[in-house]
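Omission of a single protein chain aside, the complex is shown with its protein chains in their original locations.
And then subunit A:
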Amino acid sequence: MAGSTLVLKDLHVSIEDKEILKGVNLEIKPGEFHAIMGPNGAGKSTLASAIMGHPAFEVTEGSVTLDGQDVLEMEVDERAQAGLFLAMQYPSEIPGVTNADFIRSSINAQRGEGNEIPLMQYIKKLDKTMEYLEMDLNMAQRYVNEGFSGGEKKRNEILQLMMLEPSIAILDEIDSGLDIDALKVVAKGINSMRSENFSCLMITHYQRLLNYITPDYVHVMMNGRIVKSGGPELAKRLEAEGYEWIKEELGIKDEAELNA
């Protein structure tokens, strides 16, 4: 894949008639790493879920395009096949389906009938990737996320990311619930994906993750909008000073300038 460009324009998203996103604009180009930070309830996870097509969220206005294609017209699986990937904050458990079978089905669904990954090639890649992520190889034969600890689930999301090799990955709080060693491993996995063909949108509360994965752009989200954008230094200032200063700064500005 030659990398993709994801463009959000004036995206409004509601859940049960409550508007959560109130006009989000964002462009992610091939090779770029973006971070979205913000306080609880700002709409960060809603943004991730809406891009992937979570059934509970309704897009009421605006557009999402991937290389010019209308993402909002696609089924969830078509979005994945087009190159999008979401590492979920709360991955589902699928009893009775082994991790190995699940990942292979995913890869083959994306490769299409007649072009399935040869079994040996798959097993080698899976073993290698699991070793890279310092995962117990037995986890391949366990049922998807069933009985996994919080940290194991996150690692399993990154395993899928590395196996599926999407062009754009959205990581929804991939750092939550990880101790520092696990965080380093997860970051190592994500960094290994870095190339001009891969871009990433990281959603996080904390600067901590960004110590290990340096973003090119940092955006601050509040009340359903991106209110400020900058470079990695913005994240450092948020870590040191919190969000209050932004609120104060924005409190005196009118809304039209907030989205600039």
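Following the convention adopted for this analysis, contacts are C-beta pairs under 8 Å (C-beta built on N, C-alpha and C of every residue); 3 or more make two chains touch, one makes a residue touch a chain; residues count from 1.
We adopt the following convention: contacts and distances are computed from a predicted model.
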{"item": "Name per UniProt, for the chain absent here [options: \"NADH-quinone oxidoreductase subunit L\", \"Fe-S cluster assembly protein SufD\", \"FAD/NAD(P)-binding domain-containing protein\" or \"TRAP transporter large permease protein\"]", "value": "\"Fe-S cluster assembly protein SufD\""}
{"item": "Sole residue of A:Val7, A:Leu72, A:Ile94 or A:Ile117 that reaches the chain not shown, by the stated touch rule", "value": "A:Ile94"}
{"item": "Sole residue of A:Val59, A:Leu72, A:Ala100 or A:Leu164 that reaches the chain not shown, by the stated touch rule", "value": "A:Leu164"}
{"item": "Touch criterion as defined above, residue of A:Asp77, A:Glu134, A:Glu196 or A:Glu249 at the omitted chain", "value": "A:Asp77"}
{"item": "Touching residues (missing chain, whole complex) on subunit A", "value": "52-55, 75-77, 79-81, 85-86, 88, 91-97, 101-103, 105-106, 109-110, 143, 160, 164"}
